[in-house]
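Have a look at the structure below, then the notes.
Just one protein chain is left out here, and the rest sit where they should.
Note that the chains are named A, B and C in the order they appear, and that numbering of residues resets to 1 at the start of each chain.
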Amino acid sequence: MGFPEDASLHGHLLDRLYGHAFWLTLAAFLAVVAILGWCLVRYRARPGRLPTYTHGSGRGALLLSLGLAFAVFVGIDLNLALEDHRVFDALVGTPPDPAKAFRIQVMPQQFVWNVRYPGEDGEFGTDDDLTTLNQIHVPAGRPVLVELRSMDVVHSFFLPHFRIKQDALPGLTTRAYFQATKTGTYEVACAELCGLEHYRMRGFLHVGSEEEVAEWIARTREEYGADQELWRAWTRMKRESD
Amino acid sequence: MNAATGTARLMRPAVVYGWLAVLTAFELAVVRVPLGRGATASLLVGSALAKAALVVLHFMHLRIEGRILRAIALLPLLLVVAFVVALIPDIGARR
Amino acid sequence: MTAEAVDLERPATGVASGKLGVWIFLASEVMFFGALVGSYLVLRMGSASWPLPAATLDTTLLGINTFVLITSSVTMVNAVRAAERGDLPAMRRSLLATILLGGTFLGLKAFDYAHLVGGGITIGSSLFGACYFTLTGFHGLHVLGGLVTLVSLLLFSRRPAFARRIAWIENAGLYWHFVDVVWIVLFAILVLL
Partner (left out) sequence: MTPGAHPRPAGLLARVFSTDHKVIGKQYLFTGIFFLFFAGLMALLIRWQLAYPFRSVPLVGGLLFGKGGIMGGEHYTMLFTMHGSLMVFFAVTPILIGAMGNFVVPLQIGARDMAYPRLNATSYWILFAGGLVMAASFFVPGGAASAGWTNYPPLSSDRGVTLGQGQTLWLLGIVLAGTSTLLGAINFVATILNLRAPGMTLRRLPLATWSYFFTSVLNVLWVPVVAAALILVLLDRVAGTSFFLAGANAPFEGGQPLLYQHLFWGFGHPEVYILILPVWGILSDLLSVFSRKPAFGYRVSVIAMAAIVAVSGIVWGHHMFTSGMSPLLGKAFVLLTLAVSVPTALLFLNWLGTLWKGSIRFEPPMVYALGIVFVFAVGGLTGVFNALQAFDIYIHDTYFVVAHFHYTLAASVFLGSFAAISYWFPKMFGRRMNARLSVVHFLLSFLLLNVVFLAMFRMGIAGMPRRVADPFVYEYLQPMRGWSVLAGWGTLGLGLVQLLFAWDFFRSLRAGPAAPANPWGAATLEWSVASPPPPHNFERTPRVAGGPHEYGRPGPGGRDWVPQDEEVSLT
């Protein structure tokens, strides 16, 4: 259906929701176009053609209106709204259990993604952390919990292959979570206008096995380290209600 | 201007003036008495609404105006209150 | 029936066009001040610390100011009633009183601002300062606009054409009372709360 390849656990639910909505609205669209086309051909002005004088305010018209209103509300609105709530709960509504999830912190800054891994002790802000730029490595098969706080303006953490998007705001913590099913390298896009080089804010999401990710983190830590200075801005933006 | 009977249902300006003065004094007093925050807030808001109603109904003659002017006055008020209340869970709750 | 006569005599809703227009304008003003006051309320609820107004503001001075504005509303009502009676001299006296009281209100407000700025609270010093100066500032601008209107009405009342424009006094009165109502609300939730 034209979507990028789906590599997430719940992504297919969204594709299916799109399919249902597509066929329902297409049916309504074809009905409108069919009646429109029929009227233009059948009722075009011709010599001797007399229009039927009616204000369409009789009982029949009223019943037709009520019937259509009911059909549209129940057939399209309620139908899609209920499915949407189910898909939303599965896709975004139920945050994973932090203990089991693979947690990272992402702090977008004008035109780069700062990413922090907690390291073995599972705590952020300790010396075994790792900070990288635009490179996110996550394990497949395990829910990933991403905490987002922006350093300057509003950015939006967009993973098209995982069908999720979450704005990152300064002074507010937002969360995004997904579970990868396929390994491989995918792209991270910034979906909220964040400045003159908004288009350059591209990141990479590498999905590997647990071992590969752990080994990558250990290897990269010698090179990059924790860079605590950068993350002082992160703690300063903490709000009680986060 | 207004029909003679209409203005009869409006309080005389002096009486309204009296009430407004009393309520203002009351508000100043309430702030000095150490009641709980909630009590002080509700008393102050109550007094402010009373004063506002007095001015709108009696000084602005809304009490004797037709349906159209009452609707024009009431509609934006309801919209604003609904809009602000809708913001509370999203902005107000972010302590 | 001359062309213009129809519009004056028999507006379709029975409400004179001038008054109808002022009430619609006041509806938009309710939305404007509602947005500002609503933003202040939710920002205040959502901020960790907020200075207690009683400690930072001179509430007695602002109390007197509220009293001044209420009195100006009363003198405005007297001006409108005098105009309806056709007693123009009485109307001019009441109108002048309203203008002087409005001027006093702005004077006391300027004094309050100077006192605050002197004490280090400015529009850019804290969110409280920003909200206080923005809300009372826009209210002050509206009082100033009202004063300009009332002064021009006072001058216009000397001209004979004024006789057919009595309704303008009532319309200006509606606006002035609205400005008083906005201050009543601001006084309670901004100054005292």
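Going forward, a residue touches a chain if its C-beta (ideal position, glycine included) is under 8 Å from a C-beta of that chain, and two chains touch if they have at least 3 such contacts.
If you're wondering where the values come from, they're calculated on a predicted model, not measured in any experiment.
Although it is not drawn, the missing chain touches A, B, C when the whole complex is taken into account.
Although one chain is not drawn, the whole complex shows that of C:Leu61, C:Leu88, C:Leu108 or C:Ile123 it is C:Ile123 that touches it.
Contact with the chain that does not appear here is found for just one residue of A:Leu9, A:Ala101, A:Ala214 or A:Met237, A:Met237. Touching the chain that is not shown, out of B:Met11, B:Ala41, B:Ile64 or B:Leu79: B:Leu79 (per the contact rule at the top). Contact with the omitted chain, checked across A:Arg103, A:Arg116 or A:Arg149, is made by A:Arg149. Interface residues of subunit B facing the missing partner chain: 68, 75-76, 79, 82-83, 86-87, 89-91, 93-94.
By the touch definition given at the top, subunit A reaches the unshown chain through residues 1-4, 13-14, 17-18, 21, 24-25, 28-29, 32-33, 35-36, 39-40, 43-46, 49-57, 61-62, 64-65, 68-69, 72-73, 76-77, 80-81, 84-85, 87-88, 91-93, 110, 149-154, 156, 158, 160-161, 163-167, 169-172, 174, 186-187, 189-200, 202, 233, 236-237.
Against the chain not displayed here, subunit C makes contact via residues 1, 3-4, 6-8, 10-13, 15-18, 20-22, 24-25, 27-29, 31-32, 34-36, 39, 42-43, 46-48, 123-127, 130, 134, 164-165, 167-168, 171.
Everything below uses one rule, namely that only the chains that are shown with their structure count from here on.
Separating the CA-averaged centres of subunit A and subunit B is a span of 45 Å.
The geometric centre of subunit A is 48 Å away from that of subunit C, both derived from CA atoms. Touching two or more other chains at once are residues 239-240 of subunit A. The set of subunit B residues that touch two or more partner chains comprises 93-95.
In the complex of the two chains, the subunit B residues touching subunit C come out as 1, 13-14, 16-17, 20-21, 24, 27-28, 30-31, 40-41, 44-45, 47-48, 51-52, 55-56, 59-60, 65-66, 68-69, 72-73, 75-77, 79-81, 83-84, 87-88, 91-95.
Per the touch definition, subunit C reaches subunit B in the complex via residues 13-15, 19-20, 23-24, 26-28, 30-31, 34-35, 37-38, 41-43, 45-48, 54, 59-60, 63, 66-67, 70-71, 73-74, 76-78, 81, 84, 170, 173-174, 177-178, 180-181, 184-185, 187-189, 192-193.
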